[in-house]
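Here is the structure we will look at.
Note that one protein chain is taken out, while the other chains of the complex remain in position.
Chain naming follows the written order as A and B, and within any one chain the residues start at number 1.
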Amino acid sequence: MRRLSMRSASMLAYNLTLAMQSFKRAPSLYFLVVLTLSIGVGLLCANLALVNSMASDPIPEKSEQLFHVSMNTWPNDDPQAEPFHILRYREAMKIVSSDIPKNSAVFYASGVYARDSASPSLKRFDSSVRATTPGFFSLTNAPFAYGSGFIKSSVMEVVIGHELNQKIFTGENSVGKVLELDGELLTIVGVLKPWRLRPLFYHATEGRAFNLTDDIYAPLETSIDLGWSIHARSSSTVSYKGVKFTRDRDVFYLQAWVELENSAKKQAFQYYLDNYSQSLKDVGEHPLAIRNELRDVNAWLLEQNIVDQKVLAFTLASVLFLCVCVFNASSLLLSRFHSAKFEVGLRRAIGASNKNILMQGITESALLGVIAGLLSLLLSWLFLKLSIKFLPDLENLAVLEPKLLLLGVLLALVTAIFSALYPLYRGTRYTISAELK
Amino acid sequence: MLKMNNISRIYQSDTIQTHALRDFSLNVEAGEFVAVTGPSGSGKSTFLNVAGLLDHFDRGQYELDGVSVQGLKDNELSRLRNEKIGFIFQNYNLIPDYSIFDNVDMPLRYRGFNANERKRRVEEALEKVGLASRLKYLPSQLSGGQQQRVAIARALAGEPKILLADEPTGNLDSLMARQVMEILHDLNKDGATIIMVTHDTDQAREVNRNVQVIDGQLADFRVYAPLDRQAEQTGKNISAVASKNVNEEVVDA
Partner (left out) sequence: MNFATLNIKGLIKSLLLRKFTTGLLILQLAITLGLLVNSAILAFDTREKMSKPTGLDDENILIVSTHPTSGSYRDLDYYRSIVNEDLSKLNQLPGVNSVSITNQLPIRGRGMLSNTHDIDNPEQEKADKYLKDVKYTLAGEHLAEAMGFTIIEGRFLNKSDELDFDSEAKNNIVITESLKKGLYGDESAIGRETNNGIIVGVIKDIMLDPTLPRDKQYGLFMNTIMKYIFIGRFYVINVEPGQMANVRNQVSDTILAVQAERDIFDVFTMSEHLKNFYRDDQGLSDLFLLLCGLMIFVTAISSYAYSQFHISRQKKYIGIRRALGARKKDILLYVLTENWLVYAVGCVLGLVMALGFNILLSQYISLSKPDMMLFLLASAVIFIAGTLATWIPAVKTSNIPPVIATRTV
């Protein structure tokens, strides 16, 4: 056994040496093969990276237990959508008051200008706000660097994100510091670690699925009382002067997520919601059919169709491009193997079997594949940077995860060997004497 | 017909200058059948290449059928080659992908004949060499002798003034060689001017003129009285030959 593996190891080394020699004999041809394969693979990988970012599960540890709530409580028979993904205050409170879910979060998106109240500078930072009930932090597994979330919905406390902490407090532990937000003072009780959600599942609507996580997390009631305006979709059947006045009106703007640990809980909660809707119906306040829908993270993302169709279209085109590159590599390799006919014939004449020649050829293409694969990683990265110039919305998505890097090298390897298959096969069909002539 | 005067063909490598032809002078009249012999490397092939306008020469003058060749551009040389010269190679040089018909047809295309004219000439030429029934065959389906005959037909189809043959029987066995020489002699009897390079001294003896090339120069030449063949009057085109006794072979030799 030992002798066999030693022999195959030395054969491999020999084949590798032969491959290097072969490359030196036709450097421009092999360069072209490597170049075109790596461009093809690189482009495809970059696109797959984008699609992956868009289609991946942002919270795999509990994506099946987190559910978005949509309800059909629009107060007249001319609904904006059925069911609606945003809720009124009264429904939101009903959800939050249930003890069936392990965690629940009801929130809306807003924005304020933030400043360190202790700072002499009047410079204020435009910050995105998530006005939410406290359950948000446990529900989303928000990672805390310092401190923790606020406990009640009506305190003057906030949690801030890593990036804002960097901007205002240069990254230090700012728990206890006071921020001036739109003229009001709120105390920081928690600072998050850098938190990337791709996609931003908790707010996947209104084209926000690829936004960064929020800068400030504020208690819901406090936000409403401070009149921090709604920055995402809101619909109403009545006019209202500001968010302060939405608690008792038919203004739909809050989104709700619940954490239900198993199917029994899910059923129980569904029943709870349906019961509530029925009670509305009984007093004539629910004109539409009862349609309360719970969708887990992946189902919700799928429903929102957040995978950018443009990127999908381009990915398709890059698959075709890779085919063209493979065909190109194949015909280049064919011409190379043809001109190497004499040497191959000589080897065969002195005793190399067809299998040896085949292994030599495959080793050569595998080596090409690895080189092309490494080059393609660089090109993938370059292309991702480039794609941001063309489609700026993709900026937060343009990341190359390790599994994609591996995919790139594997793909290059496979395509290199695949393009060499027919030329290799043709090479074995020559008669030795014809090769030597 | 062919007048070469002090032709020199020099090959220049980085350090060495080789004279393949050196002050080579030769006159060939219409209707002559000239055998060119000489040791290998003597320059006889070079002579034939220069004569056939396949290669250029560095010094001297060359007049072919009254046309002075030096200073002619590639276009004109090609035209001359196409119209006046019929070349027969040692290894036939047929296009393996093309049928017999297409092979013989090739030079006619460059002449600019229309399809009917070409068809006529191809069929006539193949008739003359006895292969008219094998129009659609590929060269690989024929014996060496038959392939050479096709090559001869190709050389004849354009009615050239002079035939140049480079060891035409070199790759053939003695029987096929005989047949090919028969055809050449018949063509000469009907007025064809032929210059043939050969190793075979017997072949050389059979023609009416011998020249020897040694070290790129013309050595002594002897004019043999032809054994039993009569040259007809000069200046005739080779095509004006009544169909001769070339029997079509039933069996592939």
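Going forward, a residue touches a chain if its C-beta (ideal position, glycine included) is under 8 Å from a C-beta of that chain, and two chains touch if they have at least 3 such contacts.
Predicted model only: the values in this text are computed from it and were never measured.
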For the chain left off this view, which of B:82, B:148, B:169 or B:188 is in contact with it? B:82
Given the contact definition stated above, which residue among A:72, A:318 or A:415 touches the chain not shown here? A:318
Sort through A:223, A:363 or A:387 and give me the one touching the missing partner chain. A:387
Go through chain B and note every residue touching the omitted chain. 45, 48-49, 52-55, 74-75, 78-79, 81-83, 87, 89-91, 93, 95, 97-98, 102, 105-107, 109-112, 114, 154, 158, 166
Just the residue numbers, please: which parts of chain A touch the chain that's not shown? 29, 32, 36, 39-40, 43, 78, 80, 113, 122, 124, 126, 180-184, 227, 229, 242, 309-310, 312-314, 316-318, 320-321, 323-325, 327-328, 330-332, 334-335, 338-339, 387, 389-393, 422, 426
